[in-house]
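For this view, one protein chain was removed and the others were kept in their places.
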Amino acid sequence: MADPLPLSSVRDLKAADAPSGRAFASLLVLRRAALKTASNGNPYLVVELGDRSGSFSCTVFSDSPAFEAMRAAGEGAVVRVEGKSESYQGRFSPKLSKASVIPPGELTSPEALANLVETAPEDAELLWRDLNAFIEGISNPELRAAVRNVMDEVGDAFRTSPAATHVHHAYRHGLLEHTVHMARAAKALLPLYTEVDPDLAMAGVILHDVGKTAEYEGTFAAKRGRRGILHGHVVLGYQLVRKGALKARLDPERTERLEHIILSHQGKLEWGAAALAATPEAVFVSMVDNLDAKMGTVQRALRNGSEADEFTEKLLGLDGQVLLLNPLPGRPAGP
Amino acid sequence: MADPLPLSSVRDLKAADAPSGRAFASLLVLRRAALKTASNGNPYLVVELGDRSGSFSCTVFSDSPAFEAMRAAGEGAVVRVEGKSESYQGRFSPKLSKASVIPPGELTSPEALANLVETAPEDAELLWRDLNAFIEGISNPELRAAVRNVMDEVGDAFRTSPAATHVHHAYRHGLLEHTVHMARAAKALLPLYTEVDPDLAMAGVILHDVGKTAEYEGTFAAKRGRRGILHGHVVLGYQLVRKGALKARLDPERTERLEHIILSHQGKLEWGAAALAATPEAVFVSMVDNLDAKMGTVQRALRNGSEADEFTEKLLGLDGQVLLLNPLPGRPAGP
Amino acid sequence: MADPLPLSSVRDLKAADAPSGRAFASLLVLRRAALKTASNGNPYLVVELGDRSGSFSCTVFSDSPAFEAMRAAGEGAVVRVEGKSESYQGRFSPKLSKASVIPPGELTSPEALANLVETAPEDAELLWRDLNAFIEGISNPELRAAVRNVMDEVGDAFRTSPAATHVHHAYRHGLLEHTVHMARAAKALLPLYTEVDPDLAMAGVILHDVGKTAEYEGTFAAKRGRRGILHGHVVLGYQLVRKGALKARLDPERTERLEHIILSHQGKLEWGAAALAATPEAVFVSMVDNLDAKMGTVQRALRNGSEADEFTEKLLGLDGQVLLLNPLPGRPAGP
Amino acid sequence: MADPLPLSSVRDLKAADAPSGRAFASLLVLRRAALKTASNGNPYLVVELGDRSGSFSCTVFSDSPAFEAMRAAGEGAVVRVEGKSESYQGRFSPKLSKASVIPPGELTSPEALANLVETAPEDAELLWRDLNAFIEGISNPELRAAVRNVMDEVGDAFRTSPAATHVHHAYRHGLLEHTVHMARAAKALLPLYTEVDPDLAMAGVILHDVGKTAEYEGTFAAKRGRRGILHGHVVLGYQLVRKGALKARLDPERTERLEHIILSHQGKLEWGAAALAATPEAVFVSMVDNLDAKMGTVQRALRNGSEADEFTEKLLGLDGQVLLLNPLPGRPAGP
Amino acid sequence: MADPLPLSSVRDLKAADAPSGRAFASLLVLRRAALKTASNGNPYLVVELGDRSGSFSCTVFSDSPAFEAMRAAGEGAVVRVEGKSESYQGRFSPKLSKASVIPPGELTSPEALANLVETAPEDAELLWRDLNAFIEGISNPELRAAVRNVMDEVGDAFRTSPAATHVHHAYRHGLLEHTVHMARAAKALLPLYTEVDPDLAMAGVILHDVGKTAEYEGTFAAKRGRRGILHGHVVLGYQLVRKGALKARLDPERTERLEHIILSHQGKLEWGAAALAATPEAVFVSMVDNLDAKMGTVQRALRNGSEADEFTEKLLGLDGQVLLLNPLPGRPAGP
Partner (left out) sequence: MADPLPLSSVRDLKAADAPSGRAFASLLVLRRAALKTASNGNPYLVVELGDRSGSFSCTVFSDSPAFEAMRAAGEGAVVRVEGKSESYQGRFSPKLSKASVIPPGELTSPEALANLVETAPEDAELLWRDLNAFIEGISNPELRAAVRNVMDEVGDAFRTSPAATHVHHAYRHGLLEHTVHMARAAKALLPLYTEVDPDLAMAGVILHDVGKTAEYEGTFAAKRGRRGILHGHVVLGYQLVRKGALKARLDPERTERLEHIILSHQGKLEWGAAALAATPEAVFVSMVDNLDAKMGTVQRALRNGSEADEFTEKLLGLDGQVLLLNPLPGRPAGP
């Protein structure tokens, strides 16, 4: 196409003043695709497509030029679509005329990604470097090797996973960001709580949520997958850590205490903990996790809050609303 | 008496091999005294006396030489008693022959105090100096003055109060210790959570539990007093903070947000919060409070744990037991 | 316009047989207004407008003759609008051609008000006179003065506030009505519970919810405002009562017990009480509050119930449904 | 015996200065009796005996002159015992030398009864007369007859039953007292809540707890009996009311609504309600029940409170403590 | 019309590719009908119509040829409607041109019924025969007669009632199916739990939910009716069982224990039990009920699950999702 359409976001497409029947192009994540059969026997797809700014559902009939590409694309794929704005029963529901899957490798620009999914505001590269420095700072060599082994096993998933499907750090790189934030907080606090073994606590912080790399499915559409539902991230993480520790020949005492941190970090049984924190390190990691999760919820709410509102809506995970105020006038530059 | 009896602790008096009928002397806190009338019309006292190692009840009849002194001493007074070991219905219940109240000012030696009540392990003088340094570190002058005003108002009670009647920091100087520990943790964490105003957060940390100075009664026998039951420490603290802020002419915005920290620091309504944390500072203070309370429970359990046990009993406030292990062999000296 | 359009209610506008494109005029409350920026850089408003019979949202672009008036009107203002019926994406969403704010003073007719917001069925003037008679009936002069002081402080807000945002007495004058109903019930019950001090109980009844005058914002659009979220009506009321009592030089015993009624009237910590009722008066007031709140929910349900239904929907605050029956045939005229 | 021993209460027998080995006589309730077999094959009884002031356990061997009388007496019988003060393993455990059952008819003096069990402070005869006046006040003749029928069916049990095993009105005549107190409160409140049918509400008040006459066993030792455990007082009361209503040929509408009051008066399913209150009368009765139960708990606590204490212990059913203060100085004589 | 329209299901009518304005005919249940008055004073009906595949609401004005038939039909009636597809504000909302009620007796074909409401997958005739065989298997003749009496009393309602409004066995014949499934499970388990009386347990199983025949209203539109709301199925069933047992002159011991099974089978007070299971039979029946209810939820989810999904949605009553997998490959044919 000589002059391609500029890419529109879902918010653009749904805007109150957007005319119906206008041609558009968008880069979107295929969040959900269900193959159905019409009463005439023909197959059709009901797909949910979205980007960071919103989502919509539409129907793709088998005679649409977009049908085959959509059918072949798995949930979580990134697709470039073209079509015409339309609404069906009052909701935006365009007619698609073209669809092509964008292979993961071709999504190189951070801007494109940033439009597709909410992404941690801190630079992922710097977070990753920090994480590795924290690993290097573990002085016990077998423990350090155990952490390395787990990281090697889960690979890139640790960098891209969200830390949750809702609530705190529920965005691309969220797991990495939450983990590094906790590691920074732990490093700052460890000199104050000397009964906590700093090596074990730091290893526990780094690995506490590693099971989420296996719990969530899809690069762009975080939801709990089969293993997440059948095992849960706590047990998945425990299994990863056990394997990494055995391979590093970590002594049984540290192995057991590291596993215990993973099993207990959720704090309460009804929140998903498999055991109640019973070592200084486990209590410490679960408290730092709680602190950073709550503060992460606040940070995200302030970041996404509308200027027109004095308070956010009620926030899941805080039980309340948060005041959306700029820093106080006259407040000192830094602590 | 030319040669006074050495002072016995309650644990000594109750020891399995302690002979009955032996004369003893002890320095004890009068924990509870109830004046009753015998069927012959004579008054008698049922008193509970104790020190750090335990307590016992005994009856003091009106013809006992100890009766008048005991009657005059208020609950919470320190008394030097002499008597003879006896047991009544299988419980240690001595016959007291002498009692004299020790005025607060004469209890100068830290050792005597340390035997009477459990005391924070850190030196109170150093904690106090640290607290004042944290106050000095508040850069906004009115906010700093507001904190100073509150501290001047509550005076020495802040140094001696426990931070709780059970669970964490439930001992002499416990409030001071818990507050300073939180201030240290907050100082370490504030550079990491830049959306939190450090001045407000530090003022909130220092004052969050100040209502406990009015909630608890008795220097040596921490229980909730009348104001504690009718108002609760959250509202008592709010009132103190409001007064201190008005006196310091703190701007209304900071006053409201500081009050909000006090009202919300308990975290949940059912835990006694009057409001749900709705500012970054309030969420931060309530999380740091939670962290230090849990860690303080662990620290006290490790300190008081018996060498013969692998785990503590179930700890109120942790829902579980804590492993009583020494630091791991080969663990690095410091973080 | 020589011949002004008759005013239509929101229910009229949304009626199933209402034609699209028809011109209309309405008197409505501006419930919410958010200023946004379109992709072309122009500002536009998304407003929610409503009256007692319903509400709708619509968009007002910057070139609309209604834009400036809407922008200037604060949330909670009463506006007279004209426009044309339209629907956008299946919901009623008219195009407004005119808007003018009606100053509070000009809304004199009770009928106009009654159409705008749900209003207590009892005459506000009579309720107000009754309230004052109850205040006059307090025999202790300082206590009576304390109640007067608080009423003077909150002024007219006490007459117009709802008693809740949902559930019971959630309408204009609801606070006044609920308070007078409770005072009547208390007066009837006090001779039966002689351990309750009638003066303190009556003062407590009258003031128990006074903090709601500060908790809620907006005359016509009851929602919790900034002070309500950051302090809560319990603490706001406590503060008002404390001030009024100090000014009246009420003795400390009564002051403390009156404050305690305010702090404990919600009954349970998880329902927002700051203290548990611990005096006969506080238990009494919290029970009478509970009784009248539940009965008020029933009364409102019977009032608003449709004739076609045998039962109401499940009612928040009752956990259940209520039978919508007329009084039994043959039932005596009065008790 | 020429000169019988004066009767001692359990409190007297256990008093701190009571000498061991002294002969005594007491009038006591046999609260519990278990027949056991000693290792030598001989039977012996372990009995719990008590009066209003306390209780104790002791063993009665088969060669004791008290053995046969005790064996024959059922749990709940009143027995006159003689014996010698002794203690076994530190607890009061006398050797009994005589025992004789006092037939119910011979316990005519209210003083004797008052020493045996806690009794409602109001005169039972006056309460009973009031109850009958409330029944007479029901204007619908069939409804009045239905209430009468139920009262005739349960007979004297209604006058003596406690209203609970713990908490409020947990004493002889407690059910009668609680019911009359509720009827007085209902009569005072009904003119204020005109949507409540006064006849139905009053019948519901009078009968709401009638199932307790079948739930509890034993005149002097209130505990839930077999029917109480297997059916519960709500269903037992419902059954009694249904029978009484059928016999009185009460119309089906009123019968159903009266039954509904019984089934729903406990307020919440987890408190034992079989249905949620869904008529104005049912909501009203359940709220008046709640009010009088809480106030009854306060009244009993004030009555039984020790002068030496400022607050009661935590009270079951109030979740808190109650201030034990005399009426305020200068408070007016009556409402 | 010579050639009648084929009947369309609601799913057909709402299908994404269904054209607007098309004439249709459908056989539907009238789920809800509310008579309202338009602003011009004319009455109109808002009706909800549905079949197994879905439902919709539409307005029927008084000048519509369908108005009178609809007005006369009670909720729960089966109606044949004709009309034209239309949508109002984005939802399917047809204009009806004809309506006629189908008398219950004329709905003989199981297929027609199966389209109208979800129906138990097992054949009702066979289930009914099995149920009767289980009744015959009760060896105690009075107990068997008591069960028969109850069955005769409730008649056909036992065959058609659902077992719940949501969750498990919430469909036509669901009560019969759930009861027979429980009876089969009980028969299989009784030889293993010999402390359970098999006759009583089987009678309890058969009758445990019999009150639901009176709790639910409407053949096709299961919702709780007036008696269900005011009494609840537990008490309604207890009443039926009591009557049946009295008529069969069942001995009091068995009557009481049978009633207890009905009153306690819900397991917990907050789930609606009127008493806690306190006999081996009652514990057994409540556990078998729980087992079959949960398995019934799983069975229905597997039956209704879409092939395209790996997991169901979260299921009410299971707290979780269920894996929608076919049986494992290579799994043996039967147990």
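So that you can tell them apart, the chains are marked A, B, C, D and E in the order they are listed, and the count of residues begins at 1 in each.
FYI, contacts are C-beta pairs under 8 Å (C-beta built on N, C-alpha and C of every residue); 3 or more make two chains touch, one makes a residue touch a chain.
Bear in mind that the values here come from a model prediction, so they are computed numbers and not experimental data.
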What chains on display are touched by the one that is not shown?
A, B, D, E
Option from E:Leu200, E:Val241 or E:Ile261 whose C-beta touches the chain left out
E:Leu200
Among A:Phe92, A:Tyr171 or A:Tyr238, which one is in touch with the chain left out?
A:Tyr238
Absent chain, residues of chain B that touch it:
12, 15-17, 87, 89-92, 306, 308-311, 320-321, 323
Tell me which stretches of chain D touch the chain missing from the display.
34-35, 38-39, 44, 46, 59, 61, 88-91, 226, 229-230
Go through chain E and note every residue touching the omitted chain.
139-140, 181, 184-185, 187-200, 253-254, 268, 276-280, 283-284, 287-288, 290-291, 294-295, 298-299, 302, 311, 318-323, 325, 327-328, 330-332, 334-335
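Criterion: only the chains that are shown with their structure count from here on.
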Any chain touching chain B and chain C at once appears in the list A, D
Taking touch as defined above, what minimum step count separates chain C and chain D?
1
Half is the threshold here, strictly exceeded: which of C-D, B-D or D-E has more than half of its contact pairs identical to B-C by residue number?
D-E
Chain whose Cα centroid lies at the greatest distance from that of chain E
B
If you average the CA atoms of chain C and of chain E, how far apart do the two points sit, in angstrom?
42
Per the C-alpha means, the centres of chain B and chain E lie apart by a whole-Å value of 61
In chain C, the residues touching two or more other chains are 89-91, 229-230, 268, 278-279, 311, 320-321, 323
Examine which chains touch each other and state the graph shape they make (line, ring, star, complete, other).
other
Go ahead and list every pair of chains that touch.
A-B, A-C, A-E, B-C, B-D, C-D, C-E, D-E
